[in-house]
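Removed: one protein chain of the complex. Kept in place: all other protein chains.
The letters A, B and C name the chains in turn, as written, and every chain counts its residues from 1.
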Amino acid sequence: MPTAEQGVESAQAVIEWTADPESWMSEEFNDTHLVFFKPSAETHFLNFLSFGALELVGSSPATNVTLWHALLSKFALSEQDLPLSLVETVVQQLDEAGLISPVSLDAQNS
Amino acid sequence: MIKDALRIIVGLQPLPKGVMDRIDLIRFADANHILGQMAFHCHSSGSSGMADVFSNAKLRAAHDHTMLTYEMNRVERALAGLDLPVVVLKGGAYVASSGRASLGRRVSDLDILVRPNDLQEIEQHLLCAGWQPDDQTNNEYDQQYYRQHMHELPPLRHKSRGTVIDVHHALLPITARNTVDEAKMFSEAHELNTGNLKVFSPVDQIIHSAVHAYADGALDTPARTLVEQYFLFTELTEDEKSTLVFRAREVGAQMSVALGLWMVGHVFDQTEAKHLSTELRASWRYPALKFAMLNKLRDNWSSFIGKGYLYIRSHYLRMPLYMLIPHLMRKAIQWRPTPKTPPEFPFPQ
Amino acid sequence: MTEQPDTPELDSEQQKLADRRQLLRMGAAGLPMVLTLKASAQQVLISQLQCAFVLPRRVRILVNCNGAAWVGNRRLRYRNGQGWNVADIKAFKENADYVFPSGTVPSSYRPTACPEVVCDADDDNGGDDNDIGSGNGSNALSELDALLNSPMPSNAAEIASFAAGNRRSKDDDDDDDDCDPEWQDNGYARYTISRNTEIKPSDYLGNNGGWNPSGSKGLYIILSLSYANSYGNAGSWPGISCVVSILNYLGS
Partner (left out) sequence: MHKTVKDLNSTDLNRALKRGSFTLRLGPFSHLIKGPARHLLPHLIGMYPECQASLDPDDVTEIMLRLKAPNVFRRFIRPQISPDPGFHVPAVPLPESMAPLGFEMGLNLSVALKTCRFVTIHAGVVAKNGSAIMMSAASGGGKSTLAAALHSEGYSLFSDEFALLDLDSADVRAYPRPISLKQQSIPIVRELLGADRVSDVISDTPKGDIAYARVAAESLAENNASAPVKLILFPNFQAGAQPLARRLNPAEAIMRLVAASTNYSLLGEPAYKAIVSMVKAAQTFEITYGTTEQSVQLVEQLAGEGPS
């Protein structure tokens, strides 16, 4: 278990995000993804970007920056199309929805 | 009749034969919020109507449990990195420890207990994570009242999920006449296998249930309380039972526990509980309380003698007398006379 | 959500990429990228959002400058330049069907000119709380005994009004010593809603689910909300079910 100090440090430094692909079911309709998240029993609508981010984080843990690069290549986008700040926003929204969580928290849980 | 109903519900007696009797029983269980428990514990009849009723009730409870488990996950997320211990109370604790008392139990809010010194920091983190004071209590009087006299923060409601969390820093109000040593109970709380959340030990869970019901005056759901304490009690190991009396005295909860055990013994013919209750002794108010409690149980609506007494008594126990009367006056307009029903949809938007 | 064209675009891949770029620009501009579906489980109650009720009796609402309110039906005489008749005010308060504590009524409904001498000095505001116990434990005890020993009313609402009644009569005893002009200044505002008035609470709902009350019907809504806050759907407040159904619908 991390100490409070470590927790603060990790929050400020590079958080790695993770997601469990088993925890959701999804359907795609015209580039819109319907996601049923089992732990919360909530249904979310994700667009190609947020769903892409969820899938990437689900396949291997990523920081905001590594996720950003992965998204750029996955969707063949330029940095002008997809600024890092938008990835950060997406990550925050996925975190708020519980779909992804910090690796440290996940380690605590297991 | 009530005794029979409760005994059927926990599975001590078979279901009545007559359909109309069964219907009455279902209504009783539903009105007292223990239909879910009944669905799990009573002896099934094999009728398809009963199976429908029970499967509906189980589904509702399952939904509550999913929500509650997720809320616990969200609390952990909100407090990630803080490393401050948090004890999950009441229904949340039963669900988290998945004992008999959790089966079919409806849960609407999450109750947690934190150490008084951690309160401010934890409140801050919860506010940052999207919980906010509920509109209903977000007025000066209520905020002041909670902070000055109560043992918990005003309820916090999550802004997007609509879920409610009650953050306690003590088990009884600051102004209560009875006190209970929650620090002792806190120190022996069990870790859950997830993160920083804990639950009381089985013995302390039944003590807290009794304190909550009989010292806190929160007698909204007497039938549910009884059923719950029955499950908690009968699930104790022999060792745990033997420490119950000592522990109740140690944490200063002998009166509530005595009353709780007496009720369990009386209603469910539980000789062990009766015996332990006698061992614990009673105070001068004990016989009157037993009477009031039975009355309360008899009928939520027709027997207001018991109910009125308990309402006043519960405030009497919470607050010094000089504070009681003005508060009663104020609550004359603010008091909710109807028992707080768990909403059909635990998490309205 | 975009409309799905009946005939596919010629270059759907390119269209898709353009759509995606557009979406990213909107995301950068703050459009949410994750939408959580809110099942409106109480949708079925929508029709109840439209509920209305009729007041079958005239309702008079008396408001003091602290925002306390009395609801009743007795007459209240008013004399220009002098104000309300003291006996009327007293009788109205004593016979009020419902009493709401200070702070219930928003300031826009309170009397504009607060008198320097307010004859009904004791309102239910915090400062007065001590006057009952007055630091005298036995006095308070006897109040409690009175509460405990009196015949139990048959329902909860009556317990509540019983407690309130106790308090009022005591206040009035104190008041009469301090001042007794027959008429007093405008310490009160009165609102009257005539018999058979229809009130439709949803008329006072704002777009975001908040309330925008106005007029005496708006005041009635405010009191209804306060009543609902304490008693929920129980009791006899006219129209309460309608108001509560709306509150439930709004999830408040």
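Here is the rule we use: contacts are C-beta pairs under 8 Å (C-beta built on N, C-alpha and C of every residue); 3 or more make two chains touch, one makes a residue touch a chain.
Keep in mind that this is a model prediction, so the values were computed, not measured.
Within the full complex, the residue among B:Arg27, B:His43 or B:Lys159 touching the omitted chain is B:Arg27. Check C:Ala18, C:Ala52 or C:Ala87 against the missing chain and you find that the one touching it is C:Ala52. Within subunit B, the residues in touch with the undisplayed chain are 19-20, 22-23, 26-27, 30-31, 47-50, 52-53, 55-56, 59-60, 63, 66, 301, 338, 341, 344-345, 347.
Contact between subunit A and the absent chain runs through residues 25, 27, 29-30, 32, 34, 36, 38, 41-43, 45.
We adopt the following convention: only the chains that are shown with their structure count from here on.
Here the CA centre of subunit A is 45 Å from the CA centre of subunit C. For the pair subunit A and subunit B, the distance between mean C-alpha positions equals 37 Å.
With each centre defined as the average position of its C-alpha atoms, the distance from subunit B to subunit C rounds to 30 Å. Multi-chain contact residues, meaning those touching two or more other chains, occur in subunit C at positions 36.
Residues of subunit B found to touch two or more other chains are 160.
Listed in rising order, the residues of subunit A touching subunit C in the complex are 30-32, 42-50, 75, 77, 81-83, 85-86, 89-90, 93-94, 96-97, 99.
Residues of subunit A touching subunit B in their complex: 1-4, 6-8, 10-11, 39-41, 95-96, 98, 101-102, 104-105, 108-109. Contact residues of subunit C toward subunit A in the complex are 1-2, 4, 16, 19-21, 23-24, 27-28, 32-37, 39.
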